[in-house]
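In this view, the complex is presented without one of its protein chains, the others remaining in place.
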Amino acid sequence: MTLKRMRFLQEVLDFVGLGGRLHMEWISSAEAQKFAQVVTDFTEKIRRLGPNPLHAFIQPDMILRPRVVAASGLKSTAAEKEDAKGSLPFTGKQ
Amino acid sequence: MKDQVKKWLESGTVDIFLGMKMVDGHPLPHAFTLGNISDLEELVPGTVRYPLETFAAELAAENPDARIGLAARECTQRALNVLSLWNQAPTDRIETIKLNCCPSPLKEHAACSYLDPPEAGLFKKHFGIDNAADPEAVARFEPRERFSRWMYEFQKCIKCYGCRNICPVCFCEDCSLEHKDLIGTGQLPPEAPIFHLVRAVHMAGRCIDCGLCEEACPADIPLRLLYRKVNAVVDDLFDYRAGEGEQPPPFNIIGERPSLEPKPMENGSACPQR
Amino acid sequence: MEVIGSDTEFQGSVLVVGGGIAGMQAAMDAANAGFFVHLVERSPAIGGIMARLDKTFPTNDCSM
Partner (left out) sequence: MDTEKCIACGLCAEKCPKKVTDLFNEGLIKRKAIYVPYAQAVPLKYAIDPESCIYLQKGKCGACEKLCPSGAINFKDRESVIEREVGSVILAPGFRSYDPSGLDFYAYDRSADVVTAPEFERMLSAGGPTAGHLLKPSGRAQGIEPEKIAWIQCVGSRDQNRCGHEYCSAVCCMFAVKQAVIAREHSRRPLDCAIFFMDLRTQGKDFDRYVDRAKKDGVRFVRARVHSIEPTGSEDGLRLRYALEDGSLAEEAFDVVVLSTGLEIDPGAKTLADRLTVDLDADGFVKASPLSPVCTSVPGIYACGAFTGPKDIPHSVMEASAAASAATEKIAAARHTRTRAVQRPEQIDVRQENPRIGVFVCNCGINIGGVVRVPEVVRFAETLPSVVYVEENLFTCSQDTQDKIVDIIREKRLNRVVVAACTPRTHESLFQETMAGAGLNKYLFEMANIRNHDSWVHANDPDAATKKAKDLVRMAVVKAALLRPLDEDQLPLTRTALVVGGGIAGMTAALCLAEQGYPVDLVERSDRLGGHGRRLLETGAGEPMAPFVEGLAERVVNHPDIRVHLESSVTAVEGFVGNFNTTVTSADGAAAIEHGVAVLATGAAESRPAEYLYGEHPAVVTSLELDDLIAGESGKVSAASDVLFVQCVGSRDDERPYCSKVCCTHSIQSALKIKRRNPEANVFVLYRDIRTYGQRETLYNQARKSGVHFFRYSLANKPNVSANGKKVRVEFIDPLLDRRFFVDADLLCLASAIVPRRNEELAQMFKVPTDADGWLLEAHQKLRPVDAATDGVFLCGMAHYPKPVDESIAQAKAAAARAATYLSMEAISVGGIVSVIDERDCTGCGACVAVCPYSAITMDQSRKTAVVNPALCKGCGACAAACPSETPKLMGFTHAQLYAQIKGALAA
């Protein structure tokens, strides 16, 4: 059941673009090495994924920001999709 | 339909019939009883959509002997099934008159009534998610773009709670979305994406895809799409479809033998996987 | 019971020899039923052979 709940959360998080940041493993109290290995691997993986994009969202003025950014990304309304992508408002890098 | 309701009330099949009544040009929910049977003239059949099943549940709880009638679309019936599974509506005391879905140009797009979603505007096209899109289409975006697009949608939220208030299967007294430790007060937009994801998780295995939330949403957030996705995951994992059948809700089962293996970590884990 | 004569008073205590799974269980049950237990084990830790097992059948539980 836990596994299914975790799978569920993994899928939902992935759907909103936060995939890969949740992991579950069965480790018994006697499996210290396995625990260390899993934690090390997962830490490494998270590091590769980069900082949590949600961090960009803790500013209080964010209701305004995307529109401004959006407008700047929209100089030509016929902009190609690639262009639009290039100026996506929330990439977590800001 | 008016005749049928009249017959029901007169024969005692139901004590109360819930329907919409035209008041000053506005359709409003109304309880028709033998006492006000003349009001039936004002009954609005058909087109108006409103989750009368929530009233039915409340009325049934308050009047433990009353038999209640209402007109039910397919989605209403599904909602009643869900409410019954969650111990909220005594379906044995609720009679329904089957109602065809209201006409919709997009009927072939969805299982039942779906009011015409607004043509996606330019902003939405470039930065958001089209309400008419399907989950697969969303999944095709790169993760980072997917995140960005969802955040664009979520941050439009004005925290009006319309989605929750209209929802026919939301019945909690004490809503998590008002839990001060989870969703801070006085902040707009509400903590994205927590607000919407918490609601999405609560909708899993429960949402009956009536689309009322999206109709109610003043910010055009593609809620129905989000809930369709969580329901699809539930179907996939538990073989469970909300509103169908009499199976108990899947998240409430304990002690079953696991039929899955943990999802392996991508990019290779050094741990031996079974 | 002939070993404890009727004139001797009963000792409300039990000696358990062996601190493996059986000894531990017996000690716990006697102690929880209101008797003082002396548990004697020759090695420095209790647990016995079960502590050496990796997993136990049929549930594949960790034996620790």
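Note that the chains take the letters A, B and C in the order they are written out, and that residue 1 is the start of every chain.
Operating definition for what follows: a contact is a pair of C-beta atoms (placed from the backbone, for glycine too) under 8 Å apart; a residue touches a chain by one contact, two chains touch by 3 or more.
These numbers come from a predicted model, not from an experiment.
All shown chains touched by the missing chain in the whole complex, by label: A, B, C. Touching the missing chain, out of B:Asp24, B:Glu136 or B:Asp174, is residue B:Asp174. Considering the whole complex, the residue from B:Phe32, B:Phe127 or B:Phe251 that touches the absent chain is B:Phe251. Those residues of subunit A that touch the chain absent from the view are 28-34. Annotation for subunit C: contacts to the undisplayed chain at residues 1-4, 9-18, 20-36, 38, 42-61, 64. One chain is missing from the display, and on subunit B it is touched by residues 61, 86-88, 171-176, 179, 181-182, 202, 248-249, 251-255, 272, 274.
Heads up, the rule we're going with is that only the chains that are shown with their structure count from here on.
Subunit B and subunit C, compared by their mean Cα positions, are separated by 58 Å. Note on chain placement: the centre of subunit A and the centre of subunit C lie 53 Å apart, centres being C-alpha means. Centroid to centroid, with C-alpha atoms defining each point, subunit A and subunit B lie 27 Å apart. Of all residues in subunit C, none touches 2 or more other chains. Across the complex, subunit B is touched by residues 1, 3-12, 14-20, 23-26, 34, 37-38, 41-42, 45, 48, 53-54, 57, 60, 62-63, 66-67, 70, 73-74, 77, 79, 84-85, 88-92 of subunit A. Taken together, the subunit B residues at the contact with subunit A in this complex read 122-123, 126-127, 135, 138-139, 141, 143-152, 155, 187-189, 192-193, 197, 200-201, 204, 226, 229-230, 233-234, 236-238, 250-251, 253-256, 258, 260-263, 265-267, 269-271.
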